[in-house]
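Every protein chain but one is kept in place in this view of the complex.
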Amino acid sequence: MGKIDVLNGNKAAAWGAKLARVSLLAAYPITPQTPLVEYLATFVAEGEIDADLVEVESEHTALSVLQGGVFAGARTFTGTSSQGLALMYEPYIRTSTMRLPIVMALVTREVISPQTVWGGQQDAVTVREAGWIQIWCESNQEVLDTVVQAYKIAENKGVLLPVNVCYDGFSLSHMAERVEIPEQEKVDSFLPKPDITHVKLDPDKPMSVDPLTAGPMLTEFRHKQVTAMKYAKEVIEEVRQEWSQLFGRDHGGMVDVYRMEDADIAIVCMGSPAGTARVAIDEMRELGIKVGMVRIRVLRPFPVEEMQALLSGVKAIGTIDRNVSFAAGYGTSYLELRTAFGGKRMPPMIDFIGGLGGSDVTLEQIKQAIVITQYVANGGEYRDVTWFGLDEVDVDQLFDLEDQADQEVKEGIV
Amino acid sequence: MKQIRFHGRGGQGAVMASELLCHALVHEGNYGQSIPAYGFERRGAPLEAFVKLDSKPIRERTQVYEPDGIIVLDSALIVQLPIFNGVKANGFAILNSRKKMTLDDVPENVETLATIDAVRIALEVFKAPITNTILLGAFAQATKLVSLQSLSECIEINFPKKIVEKNLVAVARGFNEVQVVTRSGQLQKAEG
């Protein structure tokens, strides 16, 4: 049994890095990731982490410093948000191409402009095609556990890809809750020392890293990245099994599933709204709506097969997004799900966009989303995308919830 | 689940108080969630923080809109802001106020009113108007949702060493010196 403490998301991530015995840190503070840098600096100053902390002048440098560290065999950690991620973009892509197993906390926030400092998921979803694995957390416990797991996934010889541990700015980063901190020895037994051999700074065996690369070789690079991404799915599942055996906690693998066994309809979401959705699902089930949830835990690679298996049989799907995709005016999870099903037959699906710019995705909104999804499952027509805060949402006129509950009771008797 | 809203100003330690309360709840084997309502954290700017407490894990990740009660660290906020907004029926209000307040001064839905001149106590204890732990002591006395003992233990565990002793005095004085009145009529004077 580990130590019980109260940690906010940033501190949980810092603890994860500490337990993973990182040896090189470099980060530049940006809201809402700032406390993470402070916690890391405190850990280093007090000698609790045996690591070098490089004070850098920008995010671009932060990630570049870590790249050099990986060449020298270090286990590295950083974190950023929003505009910091934007400034990091150039070394960000190089990290995945050079197959450097760097783990980075991505404390999700809206991107500027308009000027904002508040939470949202737009920064992370914007970079989902940059070759990083993206794991999305729902609780601070999951943040801590996932940072440790991320190294095991990233450093796997078949994967060798950088991992973003994404957690919602403010909703998780600044919210403090009960977290169990695992024992160091147990983490050590789970996570061996890094052994990076594909790229190495060794004067005796000089190698040219990332030179000008022509078409055929570049094609090979991309193909290998995609292959590794696919293989990462297996590794993520293995790591999940091992973690739950060792620590007794299971946050899901590619997806996290809640009350889907007998579900008529499904809510699909990502990040912190999933917690609120669990409460909404419990309450709506009391009223007779058989609803479950599939949480997208890993956005890259996308859980295509899992989604098809879980969602083909439901009568309707409602996705809740704290982000927008400019492809067709839907949120990202809606778009990704459509792609996952490809040409295959899929249940009717509607999208809800909310929680932008630090707004809450409230319990009330998720309950409304459930009612509307049920209405669609019953054959009703509803707008494809509902923007919470802009669109008028009146669920009372769709159907009487108490009526529905009565109906369920009657059916039960028959 | 009980939900509490803190009102304070940047620099007064409302967020620290909400986290300490959360620590104390977890210390007692319960679950707590502390959420700062983030704006721009400038000294003097009014801010809110929320605490949710329950005996089972709290899964909701939202702010608090209808609190069971409020804790107000700064007396000027009582007149400056609509602090009683959304407070549930049978709610409680823990106010830092030099003025004596009665149940007539607060809305109907406040069942339990606790007032304490926390600034006076803070000036005596800290030589500075730091009211957060005093108000937590008052909260413990008025609502019994957390014990003075676990608050004190968590101060010892989590606070920097040099401020532990003074805060232990502060939380105990808040606990002992608060005036609690309830609508059901009885005036309970804090017992030593």
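Points to keep in mind about this one:
The first chain written gets the first letter, and so on, giving A and B; residue counts start at 1 in each chain.
In the analysis below, a residue touches a chain if its C-beta (ideal position, glycine included) is under 8 Å from a C-beta of that chain, and two chains touch if they have at least 3 such contacts.
Throughout what follows, contacts and distances are computed from a predicted model.
A chain of this complex does not appear here, and its UniProt-recorded name among "Sugar ABC transporter permease", "Ferredoxin oxidoreductase", "Periplasmic component (Sbp)" or "Branched-chain amino acid transport system ATP-binding protein" is "Ferredoxin oxidoreductase".
From the set A:Ala176, A:Val385 or A:Leu398, the residue in touch with the chain omitted from the display is A:Val385, counting the whole complex. Contacts to the hidden chain, counted on subunit B, fall at residues 9, 40, 42, 44-46, 74, 76, 78-81.
By definition in this document, only the chains that are shown with their structure count from here on.
Rounded to whole angstrom units, the spacing between the C-alpha centres of subunit A and subunit B is 34. Within the complex, the subunit A residues that touch subunit B are 4-6, 8, 32, 117-118, 138, 168, 170-172, 174-178, 272-273, 275-276, 278-279, 358, 360-363. Subunit B meets subunit A in the complex at residues 19, 22-23, 26, 31-36, 38, 57-63, 65.
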